[in-house]
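Right, I'll just put the structure down here and ask away after.
One protein chain omitted, others in place.
Let's turn to chain A:
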């Protein structure tokens, strides 16, 4: 941060703490530093129609010092089509004034102010002084130039944005020398090294085959290098990549000889960006490519948007919708700016200029809001400098006439100006099922309500979400307010958008039933017959896969999307055309081998995973086992017998229920103190006893080397806060298991912990296959002789003697800061990290990893949802060519936009028949298995080798003669019940069946799935 001139004024950071409860998910995107810089910045937004409101919403949610609005113009009915803060009764009021109270509700930490003005009074230089960033929405170029001349000279970040129909434009000027401290937002890389050459160009080699992932020009420093110790903590050295496992770091010839070990750590270096002023940039623009398939378009739109502005300056109005006369004037103006333009595109721009539509507003608004945050926080790379975006493909295949686009005096006028009245009616008659009402769901409903989706007599929106609203949702799920915490998401969201657009009243139904096999009586054949498509707004793969399967079965189009921090993607799935969601999945994260977690951790993620497992092993599973023993008859005989861990489990139950059951909180503290000894001293000493620090492998190498870090036992010290944190959290969670009241006064813990007499530990050697013997958790070894078992079992009180007594297992909840869960995991992980000399991690970082928290920010959600709705237009229009649709990939941090055609459904073949995942065989009237198998023989000469339904294997070639003879005459429904040992639920009218068949040559043939109607 050497040259952070633009940050200087913001560095007098207000030390007021950031509300981690509210900003939790966003903090994982931006980090504390960036958010502190935002917290001292004032933002001015000029122009609060749809676009200004979308930007303001996202900036207010993100959290800045203040947001000021300027827009003295009166609200028109047309504004209601994109400006979701305005209501019918606001028509005629000042736009900024009417917006302010609803915007201010979003975030109590962000005051929203009004910059007063008179209708007709445009923004001027003296009004924009005193803000850290100035955003102009829909302001004419002449005015933009006037303001930008001043902001550029004064190094104030300036953003101008505009949406016209299916087009959008953004311009950034963050001043002549803007410092960006973190251009990518990616975690700095680090990795273990095994050699550094002494050379002019010192070559660094990484451990075995771990790719370093660095790029030329990155910077690194080092730790833990033995021998060439000058590298430890050295000034960042510039990297030249030589291969996936090697890189050079400049001259190392004068340094000491390398011996072994070491870790490289990437250092993020600030980047200085020199922005041109708007005046300069209009002539010599740097154009950002938002879609590589539209390579020429930015230049055309650069001229087109200027021409539009000139047109409205000259005529005091925008070009009329689909009016050829106005369009040719705009084209002429554009040609004067750039003779090379694509006239067709500029004509469309002119045709649509009169209308703002909600999805484009969401795309551009989400994008610009992130640029605002970049300007304030210096986190992530701003766009340099012009972005032009369009989604012309979303136009209906039958273009509207000028007549069809006339103003009708309704809130949908803007959308009608773009798509025409007939298409508006289609939108109003649409029937969609929205699965999920979280971040994406809220944004989706907002866009839909603005679009008037399902607002007609036949239209209906179903929205379901099983979740209730939590505080950490409020930071981006903007339909929810603090007073809604605890209520059902779908219910609150549905009510909120019906208030935004009262036409939706009666056309939006909220549900709490999650989608899944258990609710197929709710989301049944009739339900799916009543919808035109499904939109996923989910946060997990399981539900996505399930909905995908349902949409394939019912042949419904599916709109899929997801976000991860500043990254987002959208996928459109169209029956008989595209592949489905399940056809291609992202590879899941690589897992860590269990021995690394158990004995050889070398990174904080390993100790956090260990600590998360300890949490379950200490506070969840034992209490559950005890309860099962007390409540389930024959638990010992039945359940346990097959676990392969019978003796251990019984010993654990005895320990938790009898021998180590605490009667007071003091005993919980003592227990915690002994746990400390066990985990961080005894077991480490045992490990070092088995594998001493100087042990060698049989190849003569030190055993503890490379990724294996030799541990050291910890001596308990009640003055060390991490030690005491462990005792406090562990004692409280143990007490929770037994319903004992907890304490938090450190003095008490210190006093008792220091008085505990800890038994002397001697490492075990020899016969017993176990890690230690005092640990009640599973995994404590033991003899499994039946005698032993009988002896242990004898110590158990009979369940009837403890009628009604239960332990309370801990239910892991990461977002409650008072429940000691994350406290325990943080302390337990850090103590283990100290065992292994791994740098410890703070609570915030630990919480993300242990809680598998997905970073999230409103800006990305808003943009991604906009992209989805642009595809929804195409679905409503009934487009049916692959090239009509787009899957999107964005990363707002870089920034990056990428679009691709959806992948076609893969074509398979049986015989001469081509088929895709959308095809199926259908059997009516509940055939017998024999008829079923014969059908394949008769029609295709295929031999069936296996038949399955759900997870049941109904029949296979290796099933055995007797079973075969029994099953062949059975009706399908009977067979399914026979094999699954479960009745078919009454709502199930069709059974999804899979077969494996072979042709006459004994070759496997892939055939479609089968629907058997019963």
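Going forward, a contact is a pair of C-beta atoms (placed from the backbone, for glycine too) under 8 Å apart; a residue touches a chain by one contact, two chains touch by 3 or more; residues count from 1.
Methods note: contacts and distances are computed from a predicted model.
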item	value
Chain not present in the shown complex, as UniProt names it (candidates "Radial spoke head component 4A", "Ribosome biogenesis regulatory protein", "E2 ubiquitin-conjugating enzyme" or "18S rRNA (guanine-N(7))-methyltransferase")	"E2 ubiquitin-conjugating enzyme"
Touching residue (missing chain; options A:531, A:582 or A:853)	A:582
Which residue of A:509, A:595 or A:904 touches the chain not shown here	A:595
Residue of A:104, A:337, A:691 or A:903 touching the missing chain in the full complex	A:691
Touching residues on chain A - with respect to the absent chain	194, 207-210, 516-517, 541-542, 545-546, 548-549, 582, 585-588, 590-596, 598-600, 644-645, 648, 686-687, 690-691, 695, 697-701, 703, 706-708, 767, 769-771, 778-781, 784, 945-946, 948, 950-954, 956-959, 979-981, 992, 994, 996, 1004, 1009
